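Before we start, here is the structure in question, set down as structure tokens.
Left out: one protein chain. Kept in place: all the others.
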Amino acid sequence: MNVKRKIAVVITARPSYSRVKTVLTAIQNHPELELQLIVAASALLDRYGSAVNYIVNDGFEIAAKVFNVLEGENLTAAAKTTGIGILELSTVFDNLKPDIVVTVADRFETMATAISASYMNIPLAHIQGGEVTGNIDEKVRHSITKLADYHFVASENAKQRVIQLGENPEMVFNTGCPSIDIASQVNNKTNLDFNPYERYGGVGSQPNLKKGYLVVMQHPVTNEYKDSRKHIEATLTAIQKINKPTLWFWPNVDAGADGTSSGIRSFREKYELENVHFFKNMKGDDFLTLLNHSLCLIGNSSVGIRECAYLGVPTVNIGSRQNRRDRGKNVIDVSYNEDDIVNAVEIILKENKREKSTVYGGGNAGEKIAKLLSSLPLKFHKTITY
Amino acid sequence: MNVKRKIAVVITARPSYSRVKTVLTAIQNHPELELQLIVAASALLDRYGSAVNYIVNDGFEIAAKVFNVLEGENLTAAAKTTGIGILELSTVFDNLKPDIVVTVADRFETMATAISASYMNIPLAHIQGGEVTGNIDEKVRHSITKLADYHFVASENAKQRVIQLGENPEMVFNTGCPSIDIASQVNNKTNLDFNPYERYGGVGSQPNLKKGYLVVMQHPVTNEYKDSRKHIEATLTAIQKINKPTLWFWPNVDAGADGTSSGIRSFREKYELENVHFFKNMKGDDFLTLLNHSLCLIGNSSVGIRECAYLGVPTVNIGSRQNRRDRGKNVIDVSYNEDDIVNAVEIILKENKREKSTVYGGGNAGEKIAKLLSSLPLKFHKTITY
Amino acid sequence: MNVKRKIAVVITARPSYSRVKTVLTAIQNHPELELQLIVAASALLDRYGSAVNYIVNDGFEIAAKVFNVLEGENLTAAAKTTGIGILELSTVFDNLKPDIVVTVADRFETMATAISASYMNIPLAHIQGGEVTGNIDEKVRHSITKLADYHFVASENAKQRVIQLGENPEMVFNTGCPSIDIASQVNNKTNLDFNPYERYGGVGSQPNLKKGYLVVMQHPVTNEYKDSRKHIEATLTAIQKINKPTLWFWPNVDAGADGTSSGIRSFREKYELENVHFFKNMKGDDFLTLLNHSLCLIGNSSVGIRECAYLGVPTVNIGSRQNRRDRGKNVIDVSYNEDDIVNAVEIILKENKREKSTVYGGGNAGEKIAKLLSSLPLKFHKTITY
Partner (left out) sequence: MNVKRKIAVVITARPSYSRVKTVLTAIQNHPELELQLIVAASALLDRYGSAVNYIVNDGFEIAAKVFNVLEGENLTAAAKTTGIGILELSTVFDNLKPDIVVTVADRFETMATAISASYMNIPLAHIQGGEVTGNIDEKVRHSITKLADYHFVASENAKQRVIQLGENPEMVFNTGCPSIDIASQVNNKTNLDFNPYERYGGVGSQPNLKKGYLVVMQHPVTNEYKDSRKHIEATLTAIQKINKPTLWFWPNVDAGADGTSSGIRSFREKYELENVHFFKNMKGDDFLTLLNHSLCLIGNSSVGIRECAYLGVPTVNIGSRQNRRDRGKNVIDVSYNEDDIVNAVEIILKENKREKSTVYGGGNAGEKIAKLLSSLPLKFHKTITY
């Protein structure tokens, strides 16, 4: 009899789901793997876009759900959410008995997955370690690297960094980022093949997208959360000045989300934004299709650094959130300043170039990761290399 | 007005308390620091030696107690203990509002302190990072390094390792290990100045200590916990063969503690150990005094590597627990094998040498650490150096 | 030396704080009592009105804060919030060592206070037991009665019911409801002495209040939470039809709060409510002053049953939430039906009567409770009387 390896993947947020969707599919399709999908934290919550609904609609079976987001307007809630996550994920792992646990990226609550698995001597795979951003995410990311047994990183620089962190080079694999897999699929569409207003609703005016449009996606930055309102206002004012058709995506949850969200709400109450439509969320591939046909992306989402590099979509990257992340030539970095934002957009609109790059992978990360998960030796004992 | 910096130190186990006692005293005595002592986890529990009682007797005021040890004979309990720790320490920090949080060494539950503090943007100091041992403790230790802002390490090798982990060299300080501070105090006593049987009770025979005695202290090893019974039996058999006056110290808690403890209990029920006395616990300085006048230490306690290096007490170090830790010339390493243990003890008894070393510090770590805590810039934002 | 009794009161929500404010003041002022005020759950959260800010502004010192609201759109979150509450309040009680713990009313999370105290053998006082409402609150309320040692009830019927539940009659006291204490203070004001728009902001139009106004306050009902949107829409439509100046108070948190809140938001987006102003929250005495000078109260808040009985403010009580609660003649009960609501308001406006009643007390509950807390024998051992 051929016993399949049980691979538990814990999804804690909408963007993480989008990022690793092709990994989930590849695990599910692999003859020697069994997917145990665990949905937790903000991925279950309506006000962060209910990733769980997309997951179900995409046909994945959910092995367990864990509600663990503690409510609060401060950082204490982030810590406590992580504590509850450990408490409950330990029970889930104890009942599901996975052979490998997979944790994704660097959101604060992913530490719960990492601690539960590593403390329970379950081999831990980490997707997307080794990157540099200079905020709390970075503490989390490198800390998880030191708990993880297998590292599936997204770029060559990330690989070198994980190795320099003392990890065994034989367990560090540059698979590329699985988010690029989806970008590679949408890249074939020659035009925007759906009406985003009809399919996703949203609020605000409905500018005509035919002659080109901007996309905005700006999240609060954890250790600058007291300034998140001021930061979002700079972007709002810039967009108002540029006055082009704009599709704005609501921020996901983080300490400080309320500063960003309430900043947008107040601005909308004060000013008429006649060229701006707001979406709460969108399926990953539709979002990338939309992005692929946009004039440029503005904000601080990692999508500007990653998928847009592959697609060649120009990106105005604002502030510190993507600091020191590898980037292609598609990115212009600016500070939280409305004039800088306006200038950068004007340059992009004038140059009208598409600079493509495979710095974050070539579009087959999901398959590579599934193959590694099926073949790597099961181990949870390691030591630093120096 | 001179506002003192509030320094929260979280003590989760008896040996951690012993290790940092001089740090606590130095913080308490420092004119610009206020100590907020938090006692948690097994430090509160009777069956792990009630460190809390020693803490109170030593005159420290306790700011908060947190019971968070989840009971269980498996690793799940270790993970859940950590989760509960985060949940509760976050509340404690939220109420006490410390300027710096200090976490000690690498026990699994110290991760709770590290996560709560770092997620709440409270500067985190880590005592004793950068060491190498090759088990789950090592995952925890380096993971905490990646969350910590200040590093007070115990040896030059540890310092280099923390720097190589990408930490800012200006925040890495070789203070020596504070456990050596206590060793330096007891080192002046020319003989054993108390009767351990009278002062600490314990069970078993009461061999005459005048002509020399052995000390045994062997803990279960987390990722070998299924073998802990077999491992302890090798040592028990060796001690039975050597048949010298022996003072045996009960293991502290860890996953697998029950294998070690039950192994000792069963052995005692089967065999008469006429030269062995068992202690549950002992005040740190008394223990060091006892050790300082012993013929040698046998087991896998870090005290054999650290304090015994400073004191020059010969040590038979068994198994993997202290693997790759820096050591002086006082140590003979052996495997979990009764003959190897017997041979090593015989060599030591024959050679009768005292090899001293300051590899783990010169006896003033507490003062150094307090001084740094009072003067370092308060910061919680960092990025990897490469 | 005169050692004061330490009385821990746990406040978990804005309305609970308003209700027992005079108790807190009376405890604080009592020479033989020391108040240990613990603020937890939604009382700490911005989106439920930040009771904590009012508490601080009112000059109370907070002994501990506990964030324990788990986020989620389902009932699971209510259960988990209670679980986290127990975990953390136990630690708080363990550190504060109160002589008596006081829990208020019947919100789901108050069970955490009751369990922690009773399990820890701390005498437990329950304010406002013995009432009947016919929903989950009632399960909670009577369940707490069976855990509590002292019962401070608000009406004679409630007293008889607690006794019939098997409680020792000597420990059941009809003190009246402390919320009436505040009502008795505001009752002396001959007119509305502040501008609510200026003092509390809020959103919506600012109708002229001179010629009379309505007040609306409608909360979701826990075990009808799937219908909360439909229920609030009936009220919204009724208010739109009546078209009088209306001050609408945002609902507090409960499972289903999002149905109620989102119902209001959607309605506002679709229709112009030109006579309606929305407040998020208001200080208790200002709210009562406002209510005292209103034409009538509409909704399902207990304030309509209690304070309005004392003040004689006519009340249209909608749906099941106050079922079987004692009421004065000021109340007209209606179902979730817009026509019934409209009719009831019309009757009230036509009759224009003020029917006053002391069914819920005469305005000195706070003093009575403090006196009992200082003099009752400390006990936590009880048995059913039959």
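Going in written order, the chains are labelled A, B and C, and every chain counts its residues from 1.
Please note the rule applied: a residue touches a chain if its C-beta (ideal position, glycine included) is under 8 Å from a C-beta of that chain, and two chains touch if they have at least 3 such contacts.
Since the model is a prediction, treat every value here as computed from it, not as a measurement.
Contact with the omitted chain, checked across A:10, A:69, A:87 or A:172, is made by A:87.
Checked against the full complex, the candidates C:62, C:96 or C:132 give a single residue touching the omitted chain, namely C:132. Residue-wise, the contact with the chain that is not shown comes from C:79, picked out of C:62, C:79 or C:192.
Taking the complete complex into account, B:44 is the one of B:26, B:44 or B:215 that touches the chain left out. Counting over the whole complex, chain B has residues 44-47, 67-74, 76-77, 80, 84, 203, 258 touching the chain that is not drawn. Contact between chain A and the unshown chain involves residues 64-67, 84, 87-88, 90-92, 94-95. Counting over the whole complex, chain C has residues 74-76, 78-80, 82-88, 90-91, 93-94, 108, 111-112, 115-116, 118-121, 132-136, 138-139, 142-147, 161, 164-166, 223, 323-324, 380-384, 386 touching the chain that is not drawn.
What we mean here is this: only the chains that are shown with their structure count from here on.
Every chain gets a centre from its CA atoms, and the centre nearest the mean of all protein CA atoms is that of A. Taking each chain's centre as the mean of its C-alpha atoms, the one that lies farthest from the centre of chain C is B. With centres set at the average Cα position, the gap from chain B to chain C is 51 Å. Taking each chain's centre as the average of its CA atoms, chain A and chain B sit 40 Å apart. Along chain A, residues 74, 76, 80, 84 each make contact with two or more other chains.
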